[in-house]
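Heads up, one of the protein chains got dropped from this complex, but the rest are sitting where they should.
Then we have chain A:
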């Protein structure tokens, strides 16, 4: 029930009408360099990672520069708001820009504060690790002669949406370890229209898999802020068509402690994490 999805459908029906796209040359200026944070701490026991990079010229056409000379630490607060631990993240020599800690697992309901010192600036981000339901099961489901579905094997997922509004989830689907819903095809939802429902027979794709494909579904609990962040991001990366959003900057949750200092982009997320795998037979 995401509105941008609806616009995509609108757009599809429109494309049938005409519309043509071509790549054109435009001259762009290059803005100042800003810090970019990408972090996704989970409640699973694993090596947790924070990745730092910077912005680059829009047409630089290579990976953006990584930042490896920063200080990164994470403070954990319990439900009562008391600091319970501080985890120093260490720069990973083999992967510039990556800072790691662990194996270690976050706790659902706890609040986490990320602090980054870089270029004489102090950045911070605070978020909470939200509850998450289990994925009950995945199943392979064969469709024959069910227009508009192609004949073939499909994977459906089953889970109980947790009763009580305010849950936000992200789903990632992998086929043989390759992310299917990559780029701007994020799958995420809020719960006003599915609150407490048993989500069953939910097709993870509209295209069939082939036999022996390994299909993995990952579910992440996200915050309302991350839901909004995704909305903004999706609005900007899928920005073609008749019903495009006005181009605007995507805001994350990283704050410079000095409001007059350079801003930082990106998102610090703490998520519940569940996964299930199935082989298409």
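By definition in this document, contacts are C-beta pairs under 8 Å (C-beta built on N, C-alpha and C of every residue); 3 or more make two chains touch, one makes a residue touch a chain; residues count from 1.
Basically, contacts and distances are computed from a predicted model.
Student: For the chain not present in this complex, what protein name does its UniProt entry give, out of "Cytochrome c oxidase subunit 3", "Urea ABC transporter permease subunit UrtC", "Polar amino acid transport system ATP-binding protein" or "TonB-dependent receptor"?
Tutor: "TonB-dependent receptor"
Student: With the missing chain put back, one of A:69, A:137, A:176 or A:197 would touch it. Which one?
Tutor: A:197
Student: Tell me, which residues in chain A touch the chain that this view leaves out?
Tutor: Chain A touches the chain not shown through residues 1, 3, 6-7, 9-10, 13-14, 16-26, 28-32, 34, 36, 38, 40, 53-64, 147-148, 161, 179, 182-184, 192-202, 206, 228-229, 231-233, 235-237, 239-251, 265-267.
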